[in-house]
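Of the protein chains in this complex, one is absent; all others appear in place.
Lettered A, B and C in written order, each chain numbered from 1.
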Amino acid sequence: MQNKTAKIAFIGLGVMGYPMAGHLARAGYGVCVYNRTTSKAAAWVEEYQGTYANTPAEAAQDADLVFICVGNDEDVRQVTLGTEGVLSTLGAGGVLIDHSTVSAQLAQELAVACSEQGLDFIDAPVSGGQQGAQNGVLTIMCGAETSAFERVQSVMQTYARAVTLMGPAGSGQLTKMVNQICIAGLVQGLAEGLHFAQHAGLDAHKVMQVISQGAAGSWQMQNRHATMIASEYEHGFAVDWMRKDLNICLQAARQLDIALPVTALVDQFYAEVQNIGGGRWDTSSLLKRLQHLQTPQKS
Amino acid sequence: MQNKTAKIAFIGLGVMGYPMAGHLARAGYGVCVYNRTTSKAAAWVEEYQGTYANTPAEAAQDADLVFICVGNDEDVRQVTLGTEGVLSTLGAGGVLIDHSTVSAQLAQELAVACSEQGLDFIDAPVSGGQQGAQNGVLTIMCGAETSAFERVQSVMQTYARAVTLMGPAGSGQLTKMVNQICIAGLVQGLAEGLHFAQHAGLDAHKVMQVISQGAAGSWQMQNRHATMIASEYEHGFAVDWMRKDLNICLQAARQLDIALPVTALVDQFYAEVQNIGGGRWDTSSLLKRLQHLQTPQKS
Amino acid sequence: MQNKTAKIAFIGLGVMGYPMAGHLARAGYGVCVYNRTTSKAAAWVEEYQGTYANTPAEAAQDADLVFICVGNDEDVRQVTLGTEGVLSTLGAGGVLIDHSTVSAQLAQELAVACSEQGLDFIDAPVSGGQQGAQNGVLTIMCGAETSAFERVQSVMQTYARAVTLMGPAGSGQLTKMVNQICIAGLVQGLAEGLHFAQHAGLDAHKVMQVISQGAAGSWQMQNRHATMIASEYEHGFAVDWMRKDLNICLQAARQLDIALPVTALVDQFYAEVQNIGGGRWDTSSLLKRLQHLQTPQKS
Partner (left out) sequence: MQNKTAKIAFIGLGVMGYPMAGHLARAGYGVCVYNRTTSKAAAWVEEYQGTYANTPAEAAQDADLVFICVGNDEDVRQVTLGTEGVLSTLGAGGVLIDHSTVSAQLAQELAVACSEQGLDFIDAPVSGGQQGAQNGVLTIMCGAETSAFERVQSVMQTYARAVTLMGPAGSGQLTKMVNQICIAGLVQGLAEGLHFAQHAGLDAHKVMQVISQGAAGSWQMQNRHATMIASEYEHGFAVDWMRKDLNICLQAARQLDIALPVTALVDQFYAEVQNIGGGRWDTSSLLKRLQHLQTPQKS
């Protein structure tokens, strides 16, 4: 696959998929894209050359590798198993790679469906956000057979800082879930800390500088405290996406028979952020929720 | 104070105070220590030279600077305002520095008491743990008048990586509270993430390596995941101390009229860690609590 | 329908369905039952006369009214929409009544499916437990068109204390959800109260007697405190069922865009009850979870 003769289909040109597909094109691969809203596909072709198809099936027709980066389980089902999905055309020997964050169950289901057609499947959710996608420095967590992984690893490195095989199908998704679980409690803790700092009359910026090197330090503290203090949330990873992901985590925990009390609670707090209008705000907007509750009720 | 002619009293030779007082002695200051349990004071004198006194008052008799590093509010009250406390002897012009983690209210009370006696007061709680104290790389958060701070800053640098003035009396303690609040949610999130990883059949070490550079990353993840996976908790910052600190935070929040829902919940989870025998375990033992709840009830 | 000439099919002879179908037979209706495990159907026919069928479809063949009382969404789907489900045979003019606790979405789906076949549908989840079913004093919460409700109300009164129309299809399920949501927080509160009483050295029985008439009083306190104190949980409404129900509630809340923080948290605590072996214990076993966390870890 190193010779760049591999033909690639890329399904889903959203915030993440658009630049990822772009990196592949820039690297010299022949890329045929598909996007539900065709105007975005047309814009992409304009920017990166390549071609676009009118259905996922059409895009996958001549492809060796098919990448997907759409929304939730339902969306992935449509573009893969649906009547015009990629599995209706992708030829034996091909590889299907799903970059969407979805359930491990769906990943396992797709692995079986692919296997039955002589295809390889890789669940490959990413972290690193819009910036990571644009700068080509994503972290990719893969669930696959080793042989499949090795066939595509170097292709994914086109837009990644790290591409790691975590285990069999579903393991990529499960790893991404661990990531989201860790974030939920962490960000609420950070929000409570900043909330306290602001009401205690401290210089919150200074507090963050002092404590961010120590035991309370985190990526979120480093990269989000300034925007939190400034009450800016129009960037980053959206609360709506986070709720989708936490629902996946909580349903998986249900199947694994384990309890995630703070994750479940913070998920509800994110529902409250959605309610005050923050569905598209960054996940760090948990601070805004605390502040909203400081506002006296109007009579 | 740079001339090392300052005479120092150091009250409390526990896990933290013992090496801190040692750094001062090594740096050339004349140090007179006091410890409730005299054997520790004797051992310290053996190791670092200097002298020891039989009461806090006696230690402070000839001192220019008095440092305290004991336990909780009650303890600090005893060694300062008690009948044999340092305030009964410390001469005008002296400075009292409290390194214990206690309430901001007590800090303010001591600032007033000192001021009435012509003394300066600095609340100066630390972070960095036993290792930080031993290696002289603590972070110190100070609440004081600027002039007082400037008199003692360089002395504290003897055992610190960073010494910062956060604001008037109490501001050091309030900053330390922000630190502890941030940690509570963060560590529970990390524990839930690892708990999930272990039950999902993932290689937890590998998961931590992959995600620790990104948005879920934290000091705790970097420095504690290996011991958590190994179920080793006989090190670090003890749950008993954490509960003391979180009680201080929650009482302060009560006075500030703010809500800290996850901090309050995790404080209760730490109560459960204490109950299963973990009062002296590191705060990362929240994972142990989750695991304990996986053990079937014996009939 | 008062003439008892109505022919009835009853699908699902579990803890609830068995006695409910029995009440119908006793009241003079011709009842044909179906149960997945045939031995239970045979035992029922032995006890109550009537007949049994080998598939849901067969049972519904000649029926005017079909009652269902099985497990979760998936189970209801199978016995209604499945290849051998009741909708494949139930004749136009018939009524399908579902007593299972399932999602409001499924209720609405079944209402549409029924309507397309000229059938009426009623979602009719119950409360009152095994005892209520046996004694014929259930509370039934119905979602249906008024005309459909009126056709079957008196039949359901055979085993109910109260049968109420709550609104259109799905309203019965939504009402049942409110019931379960109220219980979750309430029982955890009661468990914490008893846990406190026991550790405070109080006579817990006496405490319950004194406070149960006032503002802390509840059905659960009246009917469960004695067994909780005695640590007896082999009765009542099982934790496994409760988790199924709370998942339905939480998914519904997600669609309604509302937050249920304590319900979500207690749901996680029920996961912990399952883990310590209590999947079949009564919901009041939340106390057992608190007690389990008082047991020191073995080294």
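Going forward, a contact is a pair of C-beta atoms (placed from the backbone, for glycine too) under 8 Å apart; a residue touches a chain by one contact, two chains touch by 3 or more.
Small disclaimer: the values here were computed from a predicted structure and weren't measured.
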| item | value |
| --- | --- |
| Visible chains in contact with the missing one | A, B, C |
| From C:Leu13, C:Ile122 or C:Leu174, residue that would touch the chain that is not displayed | C:Leu174 |
| Residue of C:Ala6, C:Ala107, C:Val152 or C:Val207 in touch with the missing chain, whole complex considered | C:Val207 |
| Options A:Ser39, A:Ser147 or A:Gln297, residue touching the unrepresented chain | A:Gln297 |
| In subunit A, positions touching the absent partner | 261, 265, 272, 275-278, 288-289, 292-297, 299 |
| Interface residues of subunit C (partner: the chain not displayed) | 104, 127-129, 139, 141, 161-162, 164, 166-167, 171, 174-175, 177-190, 192-197, 199-203, 206-207, 209-211, 213-221, 223, 237, 249, 252-253, 256-263, 265-266, 269, 290, 293-294 |
| Contact set of subunit B toward the excluded chain (per top definition) | 243, 247, 253-254, 257-261, 264-265, 267-269, 271-272, 274-275 |
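As a working rule, only the chains that are shown with their structure count from here on.
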| item | value |
| --- | --- |
| Residues of subunit A whose C-beta touches two or more other chains | 253, 257-261, 265, 269 |
